[in-house]
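One chain of protein is taken out of this complex; the other chains stay put.
Every chain is named by a letter (A, B and C) in the order it is written, and numbering of its residues begins at 1.
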Amino acid sequence: MIDFSLTERQLEIQGRVTEFIRDKIIPRENDPRQGGHGPQDDFRRELNALAKAAGLIAPHVGEEWGGMGLSHVEIAVAFEAAGYSPIGPIAMNCSAPDEGSMAMLEKIASQAQKERWLRPFASGEVRHCFAMTEPEGGAGSDPSMLKTVARADGEHFVIDGRKWLITGAQGAAFTIIMARVDGSGEKDGATMFLADMASPGIRIERVLDTIDSTFAGGHSVLVFEGLRVHRSQVLGELGEGGRYAQVRLAPARLTHCMRWLGLATRAHHIASDYARTRHAFGKPIGEHEGVGFMLADNEMDLHQCRLVIWHTAWLLDQGRRAGTESSMAKVLCSEAYFRIADRCVQILGGMGVTHDTLVERIFRELRAFRIYDGPSEVHRWALARSVLKGR
Amino acid sequence: MIDFSLTERQLEIQGRVTEFIRDKIIPRENDPRQGGHGPQDDFRRELNALAKAAGLIAPHVGEEWGGMGLSHVEIAVAFEAAGYSPIGPIAMNCSAPDEGSMAMLEKIASQAQKERWLRPFASGEVRHCFAMTEPEGGAGSDPSMLKTVARADGEHFVIDGRKWLITGAQGAAFTIIMARVDGSGEKDGATMFLADMASPGIRIERVLDTIDSTFAGGHSVLVFEGLRVHRSQVLGELGEGGRYAQVRLAPARLTHCMRWLGLATRAHHIASDYARTRHAFGKPIGEHEGVGFMLADNEMDLHQCRLVIWHTAWLLDQGRRAGTESSMAKVLCSEAYFRIADRCVQILGGMGVTHDTLVERIFRELRAFRIYDGPSEVHRWALARSVLKGR
Amino acid sequence: MIDFSLTERQLEIQGRVTEFIRDKIIPRENDPRQGGHGPQDDFRRELNALAKAAGLIAPHVGEEWGGMGLSHVEIAVAFEAAGYSPIGPIAMNCSAPDEGSMAMLEKIASQAQKERWLRPFASGEVRHCFAMTEPEGGAGSDPSMLKTVARADGEHFVIDGRKWLITGAQGAAFTIIMARVDGSGEKDGATMFLADMASPGIRIERVLDTIDSTFAGGHSVLVFEGLRVHRSQVLGELGEGGRYAQVRLAPARLTHCMRWLGLATRAHHIASDYARTRHAFGKPIGEHEGVGFMLADNEMDLHQCRLVIWHTAWLLDQGRRAGTESSMAKVLCSEAYFRIADRCVQILGGMGVTHDTLVERIFRELRAFRIYDGPSEVHRWALARSVLKGR
Partner (left out) sequence: MIDFSLTERQLEIQGRVTEFIRDKIIPRENDPRQGGHGPQDDFRRELNALAKAAGLIAPHVGEEWGGMGLSHVEIAVAFEAAGYSPIGPIAMNCSAPDEGSMAMLEKIASQAQKERWLRPFASGEVRHCFAMTEPEGGAGSDPSMLKTVARADGEHFVIDGRKWLITGAQGAAFTIIMARVDGSGEKDGATMFLADMASPGIRIERVLDTIDSTFAGGHSVLVFEGLRVHRSQVLGELGEGGRYAQVRLAPARLTHCMRWLGLATRAHHIASDYARTRHAFGKPIGEHEGVGFMLADNEMDLHQCRLVIWHTAWLLDQGRRAGTESSMAKVLCSEAYFRIADRCVQILGGMGVTHDTLVERIFRELRAFRIYDGPSEVHRWALARSVLKGR
């Protein structure tokens, strides 16, 4: 039965996260231990400690692994509130790419793998990186172009390849690698492997400079040269990597939408406050329709995005795959948030292009979201195909 | 608790209306008894008889007055399905402006007024017109400019004024008039009156030609010259007309969104079928991204609009005024539907500019919706004010 | 040397056409002899007579054939001024599709063909239709799908096929037919033929109802059944029809842009006047930024379109093909004009959806322009290819 009310538990979580972000996180936003590649590790650990003290660590992970065990709708509420600060999700250990991989590990990893890699991961003790995307000529929007190869060698695989734009590699404790298995004697094809970053044969070639600056560890070029991994490090089954990537991506796309809903709301609040108090041509600038209409459009965009997110989260809670809906959410939210951020920059005028408010940073972060997790064009193409297949 | 599932009753209503429209109404869409000013009265009555036979008349009116007594969410479901044909809502006696006025009368009219005006209205025996908007210099987007005057004269009022763009006047049995009471000895100000169209002193000056062609009776210029109405014809209380207009408008805006969601979906289905079957440059045109992306955008627009409508309907079912939400829904839906219709015209190419499919007509209808019930600009201005008032 | 000044001759032409439209044509715009399919023939002839009297007939045709013999830049100036009224180009015998075909005949036809068909055409004595587009499955955006066939039979060809959306067929004296020659013994392929509409074997199946209503004769479905044409009726050479279509189209696209620049300007002037004089919320509506910004955007769109047109016309005057530039002009202008018309409807509010001003009609005409002469998608695709071919 159609219902848009939050349960008491959801309201309680929402209230608690909101308060935590307001009281503990926002006051730390200007900590100097952040740069172009996210927070330094000691700062990240301090933030995690605050979240743990507030009982707000890893909302999306099962309680047995140290998380809060929330449903997708509850996650929607919690992540939006967390995302109100760019460092909120880092504090609560629910930022990308870690959050999506934790969820995937919980579904796919063996018990032993979970003990070894998920438990310290969920607690914030370690970070990871997800090594899928490849440079020019390799796997990107088109995953069939995967070039990294894992050659079977007895009880081991030997992995060679180059990965690119790998978020969080710098400072990660382990990595999940997507590689094409060759000659396994069993099932070949795209496969995921777990490997400690300290393993011989893993090298960070360089950390890329990028338009965004919030992801812990930034984005790197990662090289595998003769990396040996044991069969026990295969995640799930051989040849199922492509399917797992989808298992990971559909909700991961959506959690991005949730967190960045909070961030877009933050930009809107900053711009609204400015529009209320800054005067020009005889009145607050918000009373000029040129500015006021942008505020109205922001409100409408935020409203729609929240509903779209809740709907998809509810579908996931019903056990549905929600691939189409999460694609739609990804395109709608990423484009709406960018419009919002762009309008906020414009409302702030000269102030909007400086680092003196968060808006400039939010604008840069949100630009990237139109590309991460599949650019709009790839999703529109998939949606078109599903329309053509017919009703 | 967040829930997007329809109840069995809602699914039953949805199924029944969908079937009714498909089997009884769509086959009659090309009946020649329609023109630039909607269906002729005998055709309308035939359609109403079909809806009555199917138990689908006046879904929004209480059962005691002959309707189906649906909640707002149920109305959302029923109206969307009805709107899939441009003449569906006319058949089910839930088209504008009648539908909004029935709902208002049910809330505000006296028992005697309801017996006299609402009962035959709900059954489809008669139509009405709502005489509010005035020509140049009078009440339009800015209702404070109301010029039509009702002068108290003992137990009567004498009404003089000119109304413009009055939907359905041609062929209406009665009208609801918005006039400024002057010298009532009681409360002056904007007031609503009920009057039979056959009364001396009411004259249809001319029927306007307009871009749309679906509204029964079209849109007219209506003149009141010394129209005498008895005090018993005051709807509700003196001086409360402005407030009642809002009571009428907030849900009426939303029901427009509901019906036209069906119509926009119809256009999208026509365009999708065309894109699947029409070939150019070696493949179905829908497989060209230039076309396919338009289909994807249509899907996303329809998806968002449905959620926004359901949310606002749910708020109304909770007894909330939902003024801001229905303003947002009005802007979002009217602009999204127009984009959809515009894309469908483009997908159809030359076919899209002809009357050979419904799309051309839908395009014209939906253009007008960006103006009816308050143009986007008036709603954006109101939304901006509410943002500036602060959170 | 970059120069944006009009010559004295151009200023004189511009002044003369402007005056003619203002004094002779606009006062006749409401003549009842117009309907959904353009002006009736007697009305058209009256308008032509006025233009002849003013020395303003067929500006684009050589003086030896009865026209004004203008250059492309001069045509740009004259057509913009003519297009300020929807019936201006009809009056001056420079409306589509006649204008484009006159230009093509002048370039390609034999002397005998010119005497027979071009001379009475240029003077306005007769109209024609250009029979290229075919229904579903035939030639449209993709001309390679041409289905109409001309079978060689001695000194004759026998033509069979169905054409669709053929502008001006109703009331035309002759037609130019695009057909695929089969078995000519010489060069096969797409070929153009001239034929009198009165010939046995030509039948107008029906006149389509369309969103636009200005083209003389409307748009029809035209059938050729065993139409016999003599070899002397081949226009130009066998198998060259595709090339001639391009010869016709590149300038014809541009003249559409010219005429409709005038019409878009007309809508903008009507909306500007309204915005200056209509009050709401305490001031002229144009002083509300929501309206004022639309006026500003109209100004900017008109400004850009004029420059783009002048540039392409100048290229044509230099003897350049200007295919890419006329494609760009077509997309830019058709989309800009539609935005302008759409804004004007919105500025006029309720008035904008009625026939009480020309704006509603202009809006409908301009919607069709985004499809006529190749929809935007086909031009964007061609432009993309030219970018990819490299600089």
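Just so we're on the same page, a residue touches a chain if its C-beta (ideal position, glycine included) is under 8 Å from a C-beta of that chain, and two chains touch if they have at least 3 such contacts.
Keep in mind the model is a prediction, meaning the values are calculated, not measured.
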Chain not shown, its touching partners among those shown: A, B, C
Hidden partner chain, touching residue among A:24, A:60 or A:219: A:219
Contact partner of the left-out chain, one of C:168, C:218 or C:286: C:286
Identified contact with the non-displayed chain, of C:222, C:331 or C:371: C:331
Contact with the hidden chain (one of A:180, A:306 or A:370): A:370
Residues belonging to chain B that touch the chain removed from view: 288-290, 293
Where the missing chain touches chain C, by residue: 1-7, 10, 73, 269, 272, 275-276, 284, 286-287, 289, 291-293, 295-300, 303-304, 307-308, 310-311, 313-315, 325, 328, 331-332, 377, 379-381, 383-388, 390-391
Missing-partner contacts on chain A, residue numbers: 133, 136-137, 140-142, 145, 164-165, 208-212, 219, 278-281, 288, 290-291, 342, 345-346, 349-350, 352-356, 360, 363-364, 367-368, 370-372, 375-377, 380-381
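Methods note: only the chains that are shown with their structure count from here on.
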Superposition of chain B upon chain C: rotation angle, C-alpha, nearest 5 degrees: 180
Centroid comparison with chain B (C-alpha atoms), farthest chain: A
Whole-Å gap separating chain A and chain B, where each centre is the average of the chain's CA atoms: 43
Centroid distance [mean C-alpha coordinates] between chain C and chain B, Å: 38
Junction residues of chain C - those touching two or more other chains: 288, 290
